[in-house]
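After the structure tokens below, expect a handful of questions from me.
And now, chain A:
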Amino acid sequence: MFEHVLSVMIFLPIVAGLILLLTPAGKGIARLTGLVISFASLILGLDIFFKFKEQAALQFVENVAWIPAWGINYHLGLDGISLFVLLAGAILLPMVYILFSTKEKGYYANLLIVQGAMAGALCAADMVLFYIFWEIMLLPIFFMLGLYGGENRIKATLKITIYTIAGSLLMLASIIYVGVTYHAQFGEWNFAISQMSQLQLAGPVAVLAFFGFMIAFAIKIPLFPFHTWLPDAYTEAPTATTFVLSAIMAKIGVYAVIRFVVPVFDGEFARFALLLAYSGVIGMMYCGITAIAQKDIKRMLAFSSASHMGIIALGVFCLNVQALTGSIYQIVAHATSTGVLFLFVGIIEDKMKTRQIKDLGGIAYKAPVFAFFFAVAMLASVGLPGTSGFIGEFLIILGAIKFNVVIGVLAGTTLIIGVCYMLWMFQRVFFEKTNDRTEGFTDLSIKEGLTFLPVIVLIVVMGLYPQPFLSKIEPAAQQLIASVTKADSMQIAQSTHAQQSDGHTVEKKN
Partner candidate 1 sequence: MIQSYLTVSILLFCIGIVGVISRRNVFTVFMSIELMLNAANLAFVTFARLHQTMDGHVLALIVMAVAAAEAGLALAVVILLHKHKGQLDTNVFSLLKG
Partner candidate 2 sequence: MEHNVTFLGYIPLLPLIGAAVLGFLHIGTCNRKPLNEKLYGLIACVGPVLAFVLALRVFLTLKGMPEEARYLSQKAFTWFQVGELDITMGFLADPLSSLMLVFVTLIGSLIHIYSIGYMEGDKNIGKFFAYLNLFVGSMLILVLGDNPVVMFVGWEGVGLCSYLLISFYSEETNNVLAGNKAFIVNRIGDLGFVLGMAFLFWAIGAGGFDFFSLKANAHSLTPGIALAVCLLLFVGATGKSAQIPLYVWLPDAMAGPTPVSALIHAATMVTAGVYMVARFSFIYAHVPVAGEIVAWIGILTALLAAIFAMFQDDIKKILAYSTVSQLGYMFAGVGVAAYSAGIFHVFTHAFFKALLFLGAGAIIYAMHHEQNIWKMGGLKNKMPKTYITMLIGALALAGCPPFAGFFSKDEILFSTLATGHYGIWAIGVLVAGMTAFYTFRMIFVVFHGEPRDQEAYDHCHEAPAVMTVPLIILAVGALFAGFLNLPAIFGGNQLVSHWLAPSLVEHHPHVSIFIEIIAIGASVAAFVVGIRIAYKRFAVGAEEPQFSGFCKFAYHKFYIDELYDGVFVQPYKKIGNAIRKTIEPSVTDAPVTLASKLYMVIGTAFKVFQVGYVRVYAIYMIVGLSLMSLLLSQSLN
Partner candidate 3 sequence: MLTDGLFILFTVFAVTGAAGLVLFKHPMNGAMSFLVTLISLAGLYALLSAKLIFAIQLMVYAGAIMSFIIFVIMFLNIQEEDLPIEEGRFKYLIGGVIIVAPIGLFLSRVIKSFPGADAIITVEGFGEIKEVGLLLFREWLLRFEIVSILLLVSLVGAVVLAGTRRIAK
């Protein structure tokens, strides 16, 4: 269609959001603007999806010099990995504007800005550009959480601020280190990600820089033990913010690991993969077990989300193409299922004025459509075959077994842990007897039903016919794995005479 499609996807929402904030527009206009622009993004996203070729290389590239003295470029591009995260956001965000029609102007404006910034972070092919979008992405979240959140919003905002700022600064330091190293090795300034894989990084500083990146992304994902901001933030944030945080922003953390850490720090990544994998799998189990004890549905879903993010991150750390592909697939699957679940909880909260599980019950009799949709999303989230959740989880477990048997078996327990808390919650909210409060629960209106229907259908379609998606992901995943295993074998070759006992190197069975 036209060549600056990515820039349009980034800046259309940002500019619209800023204009809304600066002008005295009313709520209605703000919502309408958001709706129109998010639909425009959706159409652009679908257009990109269908034009996307099944290759590993970056596509839709835009590259303009920005700060030439430092080699910083306005460099955008998409590959199979970022495409799906971008698409998930484009598909899911219009729902927010349709479903939540009575919010403040700033709510919609911030949502627009965050949408554009997320697209920017996903498309950025330059580290500095990525960092800038990464930071912009956080600002609207602070405002939405701090202004429109629940009772303990200030505490939650403070917590997320401390955490993410700490992470961001570490990442900035690491970016600068990488840039300086590039300058030292190649004699010119450059921050393009594609160039960084040529770097020879070694020594303790490289390890520090690696952990700088990893901690920043681990906070965002969030990986155990950096997850503590998540329950508070997810619970206190207004529904749309929780939705954005869980469905897309957390995924950008995983995406960033794949995009930045894996190619640049291939050696370090392979060395610490086992440690990180344990972190992912322990986080999965820990958050899953914690979820069962929660009394608030939203908080329970927050822990559930963290639990799933642990398994998604694990897929990245397993260093094989099945797990990595599964991980990226699961990103989209989880975005749809958990995102929709958070929206459902938002609807329950709007209707019942409570999120406490004990105050609910018997909703299924009053609202069969709602219960059916909720059940489909829930089953996708627990990975039932035939829904989108299964493909990703299966591939990740398969890859994890290859990577390390213990990790694989532990990762498999997600099958059990997930159903425990989900079914118990479903029982207490949707089954059992109705009470005075839920007696008045009304089913989804036709508008709401039609809003959710495409996503529910997508969940099932992605479970039954995932191949069109997988074939777009796989080439990029293959390329990444090839680069890591190459570095890995190089490292092994180097360490043959020096130290054989480096237990962190990947255990290979094939």
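The working rule: a residue touches a chain if its C-beta (ideal position, glycine included) is under 8 Å from a C-beta of that chain, and two chains touch if they have at least 3 such contacts; residues count from 1.
The candidate set was assembled so that all candidates are chains of the complex that A comes from, given by their letters.
Quick caveat, the model's predicted, so the values are computed rather than measured.
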Touching partner of chain A in this complex, picked from 1, 2 or 3: 2
Chain A - residues contacting candidate 2, complex: 158-159, 162-163, 225, 227-229, 231, 286, 289-294, 320-322, 325-326, 362, 364, 366, 368-369, 372, 379, 384-386, 390-391, 394-395, 397-398, 401-402, 408-409, 412-413, 415-416, 419-420, 423-424, 427, 430-433, 443, 464-467, 470-471, 474, 477-478, 509-510
